[in-house]
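As you look at this complex, bear in mind that one protein chain is not there, while each of the others sits in place.
Chain naming follows the written order as A and B, and within any one chain the residues start at number 1.
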Amino acid sequence: MARTLAQINAVTSMNLRSMPQRLWTSLSTVVAVALVTGVLLAFLAMSNGFRTTVRGTGSPDVAIFMRKGGGGELNSIITREQVLLIEEAKGIATAADGKPLMSAEMYAVVDGIKRSSGTKANLPLRGVGPNAVGVRRGIRIAAGRMFRTGTPELVVGRAVSKQFKGFELGRTVRLASQNWTVVGEFDAGGSVFESEIWADIALLQGLYQRGSTVQTVRARMENTNALKGLIDYSEADPRLKLDVRAESDFYATQSRGISDLILYMGWPLAIAMSFGALAGALNTMYASVDARMREIATMRAIGFGGLPAFVGTMTESLLLSAVGGVIGALATFVLFDGISAATLGSNFTQVVFSLKLTPELVLQGVILALVIGFAGGVFPAWRAARVPLLAAFRDQ
Amino acid sequence: MTFLQLIRKNLFRKKLRTFLTTVAIFIAFAIFGVLATFQNALNAGADTASADRLIVTNKINFTLSMPIAYVGRVATVPGVKIVSHANWFGGYYQEPKNFLVALAVDPQTYLDLYPEYVLPKAQRDAFLADRGSIIVGKGLAEQFKWKLGDRIPIKSNIFRQRNGSDTWDFTVAGIMTPGGAGVDVTFVAFHYDYFKETRSFGGDTIGWMILKTESAKENERIARAIDTMFANSPFETETKTEQAFNKAFTEQLGDLGFIVTSIVGSAFATILLIVGNTMMLTVRERTNEIAVLKTIGFTSQRIFRLVIGESLLLAMIGGLLGLGAAFALSLALANMFAGRIGVLAFSPGTALIGVGLMLALGFLTGLLPAVRAMRLDVVTALGRK
Partner (left out) sequence: MSEALIVLKSVGKRYTRGKQKVQIFDHLDMAIPKQDFVAVMGPSGSGKTTLLNLLGGIDRPSEGQIQFDGKRMDNLGESRLAAFRASNVGFIFQFYNLMPMLSAAQNVELPLLLTSLGPKARRERVKTALAIVSLSDRARHKPSELSGGQQQRVAIARAIVSDPKLLLCDEPTGDLDRETAGEILGMLQTLNRDLGKTIVMVTHDPEAARFAKRILHLDKGHFSEKDLSA
């Protein structure tokens, strides 16, 4: 046993020391594996970033009321009468003024110009009242101030001012046939709300001729258990019959479709590319075995076993792919981690998110790299282990 | 034996190596073909859009509506041939996951405007005559097993009937087939008048207008005339060519072009390395043979062509197989994605770009080894000093 280990050690180190002679071939495998890992990780980071942003939106103790069957905020309609009925429900927390802590909100879509491409994209314009910040957690005016009720002022999420043109503090923008002044920028902990524009609801209802209807009502519950009561309350009243869900749950459902779609694109692509890289790795390793044929045969002739030759080749392959995987992961981290992207979310509006690489994702990338290394090493290693002794005596 | 045969013999000398390299090339080209097909499908709206059709939407955002009275006013603008209008229904069949592009349209003008949605005369007449009827795309009819004369319930996630129901029942009057490559008929359309009368809100509004102009040259003037006409009204408009509108819509999804280019770029960077390396290895192994060929009178240029020819042949074999697979795959995927992202069809343009890429790959990977082979000094290579 110890002798075998010593042999493996000797052959493997000989193997690795001869790698510089095959510098370019070895490098091509490293780079090919790095590219595959990079593509996979870019997709995983995209999917994860989108999911993190959308999932991170909403609290479990906020109930969101929408019309049934609408699916999103945009298609929902709630009348003034229904809003008043919701105010009567039990289980809603009380605001400082003694009234229920809830926010009836209007939701519309306006055009923004993306900085990256200069093209138009749908931005959510949310009409809110005084309780909008209070109902949610973690909304903070990061610059400027909140808009004043009844004035054409608006505040924008951080992602909006970062990704779209013309929303800098103090600028005037024309939205919904009205000139607005951007007076504040808010931070919402990286959630979807940061991709939104907020303005006074009464003003918007007028502009959009919506009367007193709203799209959604958010209510802070006394605790998460109150949700059941609110659902029952809504079902019991034929005038309501609204869809009531925890806000966190609502966003979690929304995140799934698109982040899954990104995953379903990323994995097959990465796997297909892996086969390409695998072909390269196999060529490299076969070339490596061919180049060392005489050397291996000589070792065999003087009494070394087949196993050390196998392990030596395997180690070389795994090492090359591991290096490739790590380089791919590092490159993805440097190039893509934290960069912003935006796509059409399920509400038909843009969701700005950051690509996010996590250790688990990096691990998946490196595992893929090692699988390539293993598959690319095992057959050539098998050949190495079975090199005929005669090869030692052949010329060239 | 010919020169080409010699190249072929060379290429298939190390069968395993050539096979593996071909696999790598095959995969890169398959990825290219499939992604290009997807990208084409997403852009198809822009490509197949007629140049003389304009779309008029609410200026604030295309999800907002405008009064139906606009249709009559747009018709008076000189140069406008036909005006039609449509309304987004937010439709689905049975369950929300069976999402349908469902439009409430003005039937006569709509069909006049879109001759690429082909309906047999009898079906067209039946549709125009029955205001409670619907026309459906062929793919959808197959998917949901709808036949002419069927009553089908279509649900809306936006609208309600006056009786509170979210379901409208329609009679299938016609099944549309695409009138050309890239034409997407995975949608359903029914009478706006009927929809307007039965819906509980929305009043006399429509989603957008489509119009045909006398000539594409007039487009800009007409668009300006329409938008000026409604400026400063509560419903300002924005008029664009259908192409521009469709393109803007696709761009909302994100910078797909960048993503596709990056993936295809990395796939090709990978094979460039792998194939280039293999060719280099091959030439190095054949040093002696190349020297012999030169000795018996092969000129350097001929040796260069021999090596470049081999890398080109390799790229062509792998590339054509890859494009073939992409073609087959896009046929298979076309059904899976029917109605979601336009028509998935492998285009001749993609094939052409693919062949261009093969040539580029062949030249790039063969160049260095070929130059090396060409410069090879016979005296040194044969050790004849």
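To be clear about the criterion, a contact is a pair of C-beta atoms (placed from the backbone, for glycine too) under 8 Å apart; a residue touches a chain by one contact, two chains touch by 3 or more.
Computed from a predicted structure; not experimentally measured.
Within the entire complex, contacts from the absent chain reach the displayed chains B.
Shown as candidates are B:T76, B:Q108, B:S215 or B:N288; the residue that touches the absent chain is B:N288. Considering the complete assembly, subunit B touches the hidden chain via residues 1-3, 6, 9-10, 12-13, 288-289, 292-302, 378-379, 382, 384-385.
Assume only the chains that are shown with their structure count from here on.
Our note on geometry: subunit A versus subunit B, Cα centroid distance of 26 Å, whole angstroms. Residues of subunit A that touch subunit B in their complex: 24-25, 28, 31-32, 35-36, 38-39, 42, 69-71, 74-75, 77, 108-111, 116-117, 119-122, 175-177, 208-209, 269, 272-273, 275-277, 279-280, 282-284, 286-287, 341-344, 348, 350. Residues of subunit B touching subunit A in their complex: 16-17, 20-21, 23-25, 27-28, 30-31, 59-61, 63-64, 90, 96, 155, 157-158, 166, 201, 234, 236, 248, 251-255, 262-263, 266-267, 269-271, 273-274, 276-278, 280-281.
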